[in-house]
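All protein chains but one are shown in place.
First chain written, first letter: the chains are A, B and C, and each begins at residue 1.
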């Protein structure tokens, strides 16, 4: 089978859905310019050649406007795929996403729907505090929004197709170091085999990346890779790790997570975002409540510290949770 | 002693600090207009008469601008007290608060400071989905911001004075139904005795509203009152409730909370905000980890459901956590 | 100028309907019979009516915290508006919206967006959808003078302009954003001048003259339908009452108030129509009575309608 990068897989998902449904279109900055980059991370490269500049719609630098225009277009039966170039810019669009996209259906008592996708690149990648944040956690707190975090090309394609067809606003988070853009040393290899045949991945179904019996680790996006390599090392110590990638945070596959924790009796949550108030807090709260009698030790969160993201690689590397942090946490949870 | 409403107490805090320090000023919409209302909830009423219209600075309707201007003024040694009329509008200002206010000190490696206060009215009060949200939870996730939630006039005054003198950006949340504005039926009486003498309340010191031995309830803002009256009823059932109002969520008085939970072995967290990803999640995660061996039962969160805020009073009343919800949760936690 | 007499009467009736509707609503509020808060549109009726008289059912509008007039003008049934104000299941938002989110997409009105300026990008996006789908539909965004200072205004109009969207931006300049006089928050005589920042036409009209509004909107909408892009229309107007429910409006200059209240759009239209021979005092009374009966009926309907169930809270979050 073909191995695609995440960027390629996303592009394919968009292309397929745009061919299938003429109401799907892309809107964002620098996404369709001739001789340009296909967005900040090449995802829409080449699409304007096929679909033209109205359906791959380049915008002014106006994030609030982009989100609001996407809401309006969605209300009238289009299926916009909007994007911000870096997740950090989403704060400019929060009003339209939280006050309009997430609420218009409710305010209209179900007469309206807002089928839009907001693509949001996240993660630290050596660019300093304003181009590095992981912002998923803000959105799990907004009733009316769905939250998706694919960790590899296969998931990225299947989930994006589902997102595009979903009748609700979907916040779709992509990690910058997973795109697989050429030539970036820091990149993690998130390529995967992607079938030629069409497939969709339903929301709310976690992926068990690895079966294990001693401890359950829940991680998303780039952290999945960190956890996988930590698990390899822990195996040598005789610790058997089960790794769950929830893939969608809203809706959340609570069953799979609970089943695992009830089996392993130990849980560790890993995300690249700051600790306090991150989605790991909700996960921890939920597991602590629902698997209370099964936990043999307090669960641990392995997260970035509560600071902005520093520029210097030596600091940023320390800031991002690493293999060693995961290993340490697992050992602690296991009472080591 | 004098009993003041929260609005009066806040006004007094601002007046005292403005007299004391000429760098303190207020900036916001409709705050100083002659014949106007002193902001959406009367807090700055009369202040422009004493301090003039430059220090009680009325702005255009431009929340992003207000926050950004406050950041800039703070960088140059002023101490702005900015406000939005309803917390729901803060989403327009998120970029300036998260990307600038919270990070400029860090980005400058400590050369800058951003001593500003952002006053943010929260809570449901019969106005529908866009004038009702409790938005504190978004901000506990932002390193570099402090988060304050006073539940009565005494705390409001002492904490606001501390906030104004703090050298960091402080998000100051006020509940609409606690202001004590005249004539609103739904208002909760949050008046308190406020001494004539100056006092400040340090951040990070929780207030134990009621001593008890069976269960610890943590609540803020309007929910403190709901919990207090629930505790009265629970007493009749022989359940002794300890109520903690953290007063500041960042920094958090972890010691007081842990000490209490280690004593009562049961915990309930109550907030008016939506459940998923609310600050209750962080609180639950923290308590579950740090008091793991002390908890006799899974802790419970009593929160608003994961929906926008509906308009109809019959629905809104149901949406807001009530006394009965608290009582039910306590009984469940106590194994009843 | 060629507006047929029956069209003029229709507009007049709508204005009378809005005025009387809000008179009653105001009283119901003050007496505590209605929940929530309200922002009355009285004094600005000519704007909503003059603009919407040019719209078809499938055309869409966005509105603001002050939406009753837009809702009635766009054709949301008065009963369902009233029921919504009473927070009943028969309301156009089944009690989930309330005054500030009034609207019904079935007649082309998005639930009003009460975040000042927040509807402008949404209307722009709706117009974009029409262009993409090659539909002969237009979008109209109503907003206030205050809203024109929001970033949303700037970003959205720029986008509407560069894509030549079928769209009209209607700024109702009633001289105040809440308690704040427009002269305190912008250094401009006419907000319409801001159109030049986007290379689109900016037009000033007497917002208290429904005929002027009608004509300006007609022309702009024709341009829009022809694919020639949006227009910014500034309607100079004034609200008769306070900003919201209980506001006495003491920040307003008495002289200014006097001048503007004398320009009331309804009495002006009344006088005009009589002068034109289209209306008689008697016919006028007839319209008023008819309108009042409709409102009585709506109130009765609303009061008799069932309240939502508490558990309805959980409905309609996701599609």
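Things to note:
Note that a contact is a pair of C-beta atoms (placed from the backbone, for glycine too) under 8 Å apart; a residue touches a chain by one contact, two chains touch by 3 or more.
If you're wondering where the values come from, they're calculated on a predicted model, not measured in any experiment.
Although one chain is not drawn, the whole complex shows that of B:33, B:75, B:281 or B:326 it is B:75 that touches it. Although one chain is not drawn, its touching partners on chain A can still be listed: residues 29-30, 33-37, 58-65, 88-89, 92, 126-131, 305-308, 310-315, 317-319. Chain C residues in contact with the hidden partner, per the touch definition given at the top, are 149-155, 158, 161-162, 184-188, 193-194, 196-200. Listed for chain B, the residues touching the missing chain in the whole complex are 23, 25, 54-55, 57, 59-60, 62, 64-65, 67-78, 80, 95-96, 99-100, 104-113, 115, 143-144, 146, 167-168.
Throughout what follows, only the chains that are shown with their structure count from here on.
When every chain is represented by the mean of its C-alpha atoms, the one lying closest to the mean of all protein C-alpha atoms is B. Averaging C-alpha coordinates per chain places the centre of chain B 36 Å away from that of chain C. One finds 41 Å separating the Cα centroids of chain A and chain C. A straight line joining the Cα centres of chain A and chain B is 31 Å long.
In chain B, 64, 88-89, 92, 128-130, 305-308, 310 are the positions where the chain touches two or more neighbouring chains simultaneously. Of all residues in chain C, those touching 2 or more other chains are 93, 95-97, 101, 113, 115, 151, 317, listed in ascending order.
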